[in-house]
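Just one protein chain is left out here, and the rest sit where they should.
Up next is chain A:
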Amino acid sequence: MDAIRTLDATDPAGSSGPDRSQRRRVGLLHRFANPGRFLRLAARLQPWTNALALVLTGWGLIWGLFFAPADWQQGDAVRIMYVHVPAAWLASAGYVALAVCSVLSLVWRHPLADLAAAEIGPVGAAVTAVCLASGSLWGKPMWGAWWVWDARLTSVLVLFFLYVGHIALLRAFDEPQRGYRAGAILALVGAIDLPIIKFSVQWWNTLHQPDSITLTGAPTMSTSMLWPLLISALGFSFGFAAIVLARLRAAVMEQRLRVLLLSRGNAAAGAPS
């Protein structure tokens, strides 16, 4: 755990804040975000997130695929909803997580937030790709077209490009810190796409249907379809968390390995480590 302590010793918050309560808040943030504690907590959480992801996704998808009723207009094609809608929700939720990590990185310069953003990006891009592809497979039999330049579809495509741009930007610099800063700025600027995705079906006359589930109103779908959808969405969310958690644990260990090898190399060369 020594290399982790080396990482822990970096004080990205700085000690310039004169206000004691602010320092306490920052201290609390770092207490729960330092890599050593993160590894211990994540190792305990990983089996639970894996198990919940498997059980809930399996339950939701089997229910949706074999036991939920077919739609009176769409027939069985509506069953694509049980993978498409959770993927769409997670595509946006993943980007919110990316934006939160970016704020933590830009304001507190915490290395764990940088690593988390770097690991969320590829998973978010994959989920957005699933959303676009499953939507296309749903659109072809319903609309007669694989793709239309509809406001909802186009704004989700922009989200996919934002994820890909974030991944590319992180790798575009020789110095990782500059890549993290640039990626964080892109992620925050790109967050403007999230309300556009959400409200696109209200602001513009789109081929994509309006939201069936909202935070304020009652759902416009039957509970026999709603329950498997919610269970599937919960399972997908745990799956997303489990994959990001495993990738982030690996990234922290790889970082630790680099620090260890570098300090040993410096010690062997007689340089101050």
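As a convention for this text, a contact is a pair of C-beta atoms (placed from the backbone, for glycine too) under 8 Å apart; a residue touches a chain by one contact, two chains touch by 3 or more; residues count from 1.
Please note the rule applied: contacts and distances are computed from a predicted model.
Choosing from "MFS transporter", "Heme exporter protein D", "Nitrogen fixation protein" or "Succinylglutamate desuccinylase", the protein name stored in UniProt for the chain missing from the display reads "Heme exporter protein D". In the complete complex, the residue from A:V123, A:L169 or A:L229 that touches the missing chain is A:V123. Between the chain not shown and the residues A:A51, A:A70 or A:A172, the one that touches is A:A70.
Listed here are the chain A residues that touch the chain not shown: 2-3, 6, 57, 61, 65, 70, 75-77, 79-80, 83-84, 87, 123, 126, 129-130, 133-134, 137-138, 140-141, 239, 242-243, 246-247, 249-250, 253-254, 256-257, 259-261, 263-264, 267, 273.
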